[in-house]
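Every protein chain except one is present and positioned as in the full complex.
To keep things simple, chains are lettered A and B as they appear, and every chain counts its residues starting from 1.
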Amino acid sequence: MVGTKVEEPTQMTSEATVVPPRLEVAEDRRGGDEDFDSLPSQISVRGLDFFYGKEQALFSNDIEIKQNRVTAVIGPSGCGKSTHIRTYNRIFNLYRDQRAKGEIMMDGENILSSQTDLLDLRRRVGMIFQKPSPFPMTVFDNVAYGLRQHYKLSRSELSDRVEHALKRSAIWDEVKNKLSEPGNALSGGQQQRLCIARAIAAEPEVLLMDEPCSAIDPVATAKIEELVLDLKSRYTIVLVTHNMQQAARVSDYTAFFFQGYIVEFGPTTQIFSNPAQKQTEEYITGRFG
Amino acid sequence: MGTVDLDIRPGAEGPRGVAEATPRGRRGRFGDPIFRVLATACGLTVALGMFGLAAVLVYNSWPAITGLGTHVITTVAWSPTTGEYGALAALTGTFLSTLVAMVIAVPLALVIALLLVELVHPAVARVVGTAIEMLAAIPSIIFGMVGIFVIVPFMQDTFVPWVLSTPLGELPGIKPGETFQQGGVSIFTAGIVLAFMILPFITAVSRDVMAMVPQVTKEAGYGMGSTTWEVMHKISLRYANSGIVGAVFIGLGRALGETMAVAFLIGSVYDKLPTSLFDPGTSIASLIANTFSEATDEIQLSALIELGLILFLITVLFQIAAQFWLRRVQRSTGGRA
Partner (left out) sequence: MSAVAQTESALPMRRRSVTRRKAVDLLIKVLSWIGAWFGIAVMAFIVWEVVVRGAAALNWDFFTKSTPQDFTASAGAGMANAIVGTLVITGFAAAIGIPIGFLAGVYLAEFGRNGRLATSVRMIANVVMGVPSIIVGVFAFAIMVRPVGHYSGIAGAVALAFIMLPVMARTTEDILNLVPNELRESALAMGVPRWKVTLGVICKAARGGLITGATLAIVRVAGETAPLLFTALSSPYWLTGLFGPGGFFGGPTANLTKTIYDFAGSPYPYLQELAWGGALVIIIAVLGMNVLVRLVFQRGKKW
């Protein structure tokens, strides 16, 4: 609606408060041109409510996460972004007082039902956390963790797959001589890429990334953003970020959350250049959050 | 001009490392240095106490060390009347009863710790944890009494006959030997009671160390599709293993030196080696406890003190090993275990 562009030079002060006048659109993103409805949905969410004890945190969320696309989830602190994606792998089940209601359809089944096999769900839906969290074991064992757990593999096959995952995560060259060192001996950015390698080694379908770059330095961030663009050809990626430039650079679709509601969801180019809702526009232009 | 007391302390964080100036009036002039000397002296007392103890033990066991040589630890015959002091039976009994205790206590402690950290509501965990800590406060003589009046008859009348009637009863190490008395007072009984005496400590430390595993790391484990047990043993236990090993060493040390409960329950066979877990035996600590007061012979007393010295050295070794492992926990978490 009101698509006023501010024609001032960009000022990169802090990450989430200033929006550049023109958003860089990556070349291979087709989010604005493709036919949304004809794309296969990896995850379909209908009427998702979420509660922490008595307090409701998500209200009737509806969203379609498309296969092999990057969907960014943005919004101010505390708006429910992380809460929302944590329903996709039901990691919230670890905590007694957290509950979700509604439907999250994956492959024709509602994964919120009590019949869902959580172990299998989490094999198919991988998660990268905000704080890089390598397991207390060697680099090799970290990446091999999911493979060993879910599959029966020979030593050489395991080794090959670990190498491949590390290559796909753009970290192989840096760690190929450090495979038997502990995972936490790496730098922050490397640890996060290790966690990505760990997640993709087990061949998930979906990758959930909860602010994966907020705890690491800008150079490493850039590497991870390149990685995301590369990975989407094989995985469906949902990326929570408080950095709007990142969302603009990297994603095909964007959902804007506010106070537990999905205020707007659509192709990234549209959200950032021509948002339909006033709140979206206010957030994008930095008037709050 | 001695009016300012500069106190630069090593290893201090923040402003505390800065020189403190304490203006001195007449009153404060002697207070501070005296206080400091006093406190340091008390600190040293603790340290010197241990060396003093070691020295006294060595001094008093010297006659036995020089007179008996290695016989004390290599021969089995313990008979003061004939002047023989072979304590191999005691060493064996100490070792075996401790082994039984560790085999029972450590796995039990780990699964209880798992329950407290992962499986129950935090309020329940607090109550259960406190109950188990109460177990640690119970003096060993109480364990001994309940042991001898309740456990021993049970072993004698029920448990041991039952085990011996099954195929297990034929296994070496279980099959009764020549010293078998009735199965009540035995190495196994002592081991079981010992297990419950060291259980609370190992459980508490394991629980504390496992609770220190960062939540994110555990979530990452669950997120990979692991079961609770898989997260525990592949991730939490690895994270916590230094602390647990340290606790196990401390538990070992306690089991080795435990006297009162074991004295009641292990028997008093000083001069034969046990061949079965259900045989009675003796331990170093109970041998000392039972025979010390009647030791009239110089050399017997000295031999007993030498055994005490041996026990002291073994437990000190285990404590040092425990300290080593526990410090690794401190280093990785930046706190005190």
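Convention: contacts are C-beta pairs under 8 Å (C-beta built on N, C-alpha and C of every residue); 3 or more make two chains touch, one makes a residue touch a chain.
What you are looking at is a predicted structure, and each value in this text was computed from that prediction instead of being measured.
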Decide which residue listed in B:V160, B:I174 or B:L199 touches the omitted chain of the complex. B:L199
Among B:L68, B:A89 or B:I112, residue touching the chain not depicted: B:I112
Residues of chain B (touch criterion as defined above) contacting the omitted chain: 5, 7, 9-16, 20, 22-24, 27-28, 31-32, 34-36, 38-47, 49-50, 52-53, 56-57, 59-60, 108, 111-112, 114-116, 119, 128, 130-146, 148-150, 196, 199, 201, 203-204, 227-230, 232, 250, 253-254, 256-260, 264, 285, 288-289, 292-293, 304-305, 308, 311-312, 315-316, 318-320, 322-323, 336
Missing-chain contacts mapped onto chain A: 117, 119-120, 147, 149-153, 157, 160-161, 164, 167-168, 170, 203, 226-227, 230
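By our rule, only the chains that are shown with their structure count from here on.
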In the complex, go through chain A and note every residue touching chain B. 89, 91, 94, 96, 118-123, 126-127, 129-131, 133, 135-137, 145-146, 149-150, 195, 198-199, 202
Taking the touch rule as given, give the residues of chain B at its contact with chain A in the complex, in rising order. 121, 214, 216-227, 230, 234-235, 238-239
